[in-house]
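A single protein chain has been removed from this complex, and every other one stays in its place.
This part shows chain A:
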Amino acid sequence: MYKNYLKTAWRNILGNKFYASINVAGLTVGLVVGLFMLLWVQDELSYDKFNSKADNIYKIGIVGGTGISKQIFNNIIAPVATFAKREVPEVQDAVRIMTLGNAPFRYKDKVFYEDDFAFTDASYFTLFDFNLIKGDKRHPFPDNSSIVITEDMADKYFGKEDPIGKVVTLGQDEQLKVTGVIPNYPANSSFKYRILMPLARFNDLAYIKNKKSYDNKTFISSMDADWSMFGFQTYLLLKPGTTVNTTALEKKLQAIHERNKPEDAPVPYLTQPLLKMHLYKADGTDGGISTVRTFGIVALMILVIACINYVNLSTARSMLRAKEVSMRKIIGANKFQLFMQFMAETTLLFVIAAIFAFALMFVLLPYYNQFSGKQIALSLSSYNIWACILVTLIGTLAASSIYPALLLSSFEPLKALKGRVTIGIGNAAFRRILVVLQFAVSIVLIIGTLIIGKQLKYIRDKNLGYDKGNVLSFSMRDEMIPHYDVIKNELQKNPAVLGITRAGRDIVTGGSSTGDTDWDGKPANSNMWFNQIYADKDLLSFFKMKIIDGAGFTGAVADSAHFLINETAVKEMGLKNPIGKRLRVQTVNGTIIGVVKDFHFASIHKQIEPAVFQYNPNNCWKVYLKTTGRDAQSAIASAQAMWKQYNGDIPFNFTFLDESYKKQYTDDQRTGSLFNMFSGIAIIISCLGLFGLATYSAQVKTREIGIRKVLGASVSRIIGLLAAEFMVLIIIAIVIAIPVGWYAMSAWLRDFAYKINITWVVFLLAGGGATFIALATISIQSVKAAIANPVKSLKNGE
């Protein structure tokens, strides 16, 4: 019997190639896009799950500052982990990770700059599932010169040689011995540190040997005694089986902190489950999860649109199959047998679409991975991926097959045979609703695309309050900092170098802040934090930042006790006349001498925060060099030559500020291009369906059109008649889509502190665009039907 079903189904597809291709094309495109998106969602949701103890691992954060300066510190102070392990019973183990930007590593003639290196505790390898595959598992770091590297690092530096025991040089002369190798990280790991050094080494270098002092009076014996350096990612492994009361744990950590550094109180602690780290912010609010949700919903919508095409075309055309269904019934088929027959037909079409979809997915996978920043592989062993694909396929199949099969199998044979099938109004209304739904979804996506595009343009064109054009920056290494003036003079000899300055922070992406401040009239309960910017005297003029009150630094000795603050700081401090007021920042007691106009020194997702400029050239390690678009190469060459002079063969790393600015919005850009694609796909699939329906509509109306023409209707009237039926639906879709799109996109924009206003132009464009595309689609068929010879159509219509 099933053979018979499939045979009929196959012949039906062959006999109706036009509709079959529309259906297959729509389903294929829908499946490819829907599946790719769902795989993306699945991958995002799978982050860090491979860690077997993931459920018991928490990341610790601290809330600092109040008001606009309130922020969450993901990097906390080192002693918390040590104290927690000792004093908090539910804590089984802890790990800290500390990063220091990038540094050059050398082995023989190979020198690479590595970003992914970190200092960590040995517990890193056992608390997480990053077990050593080479080396002594119990002692990953036998001494402070040990390093553990990933497999790909081992390949990169040592090729086929055994990495264990090899000595690499960090920077100029730090000798490090490889004592362990861990496997490469899974793509869905939040941790990607490929060179790991013992935290004890950092302690040794920064505290024990360096005699680090905080206030120039007391020396800090070790990092575990330093309650001020917020530099350590800290993870606690809680004892399994204990019911976790995170609030209580947070209170205990807070108590430890406040007991040891009372002046920080109150200092609320945060705990975040490891599994939430990738998609949520430390305080539990939505991070990437909102994009994941959006993409999940959009994926489902695209699949639904594709299903709707199938449902609409097959139910619309079911009238043409009424005779066949009736005969089958008269001959003896029961409803279930017929139902199964139509299910078989849909399944067959679906299998064809799925095969095309898989083929396309394999071909497009590399581009998709590049586009989405993922490393998804469609290998047979990835159970999760196939489960996701299978569930999607079955869901889509069910959604598109059951209704048409029920409808077709429920025909009353007698009426159907006489051509009096009354799938009539109810069914047509249902189809109309589906068309409206399709177009509403498409229009919402178009609205989304337009608004995201506008916001991205806004970001690109935004006046940041400083001039970042053609500025390249690089970080000076130890030897260079004392020789900055020589370097500067030398570089200025090149006419391609228009200006040069330095700062103690990355101007585009931000840097550190401090809450250790005091000023005249500081409210008792204020815990305001300042972004600290160490500046050379010419930093402001270099970046064309404006001083709106007072004066800037002159480079005089007295400047070391002078502060410039930004407008937001003035407002937050509650100062009326800031100039001349006393301000203490950490150990520097001084005077405010000027107010700088607000500028964006961090992502424009964030509000401008209070900032303080300090004249502190000795701590300015970041060089900024202004050039022109045309002469950039020459400026780079000069800078590189200077670099070589001080750093030998360590590679010269530099970035243009425009680039690092753009990099901050990579995710937003990606969302933008993905949305471009989604809305394009959605409208294509919807129009495919509309095209099919319009064709069908013209087909069944051939006779009506013929009669109207004989009676004197003009071609344009007939086109109008055919188009009107669908245009009403598109207009209803627009009316539905506008509020939905407005609501959804307002929510998206809420994540930006600085954003565009949504104007009616967007809706006009989206609605107009959809109408135009739909009209064009319908017209192809309408015109054909309208100009046909009525004599012919009347004959055929009999």
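Worth a mention:
Just so it is clear, contacts are C-beta pairs under 8 Å (C-beta built on N, C-alpha and C of every residue); 3 or more make two chains touch, one makes a residue touch a chain; residues count from 1.
Here is the rule we go by: contacts and distances are computed from a predicted model.
One chain of this complex is left out of the view, and of "Carbon-monoxide dehydrogenase small subunit", "Cell shape-determining protein MreC", "Cysteine desulfurase IscS" or "ABC transporter ATP-binding protein", the protein name its UniProt record gives is "ABC transporter ATP-binding protein".
Within the complete assembly, A:I330 is the residue of A:L100, A:A248, A:I330 or A:I780 that touches the hidden chain.
Residues of chain A in touch with the missing chain: 1, 4, 7-8, 11-12, 15, 323-324, 326-334, 337, 413-414, 417.
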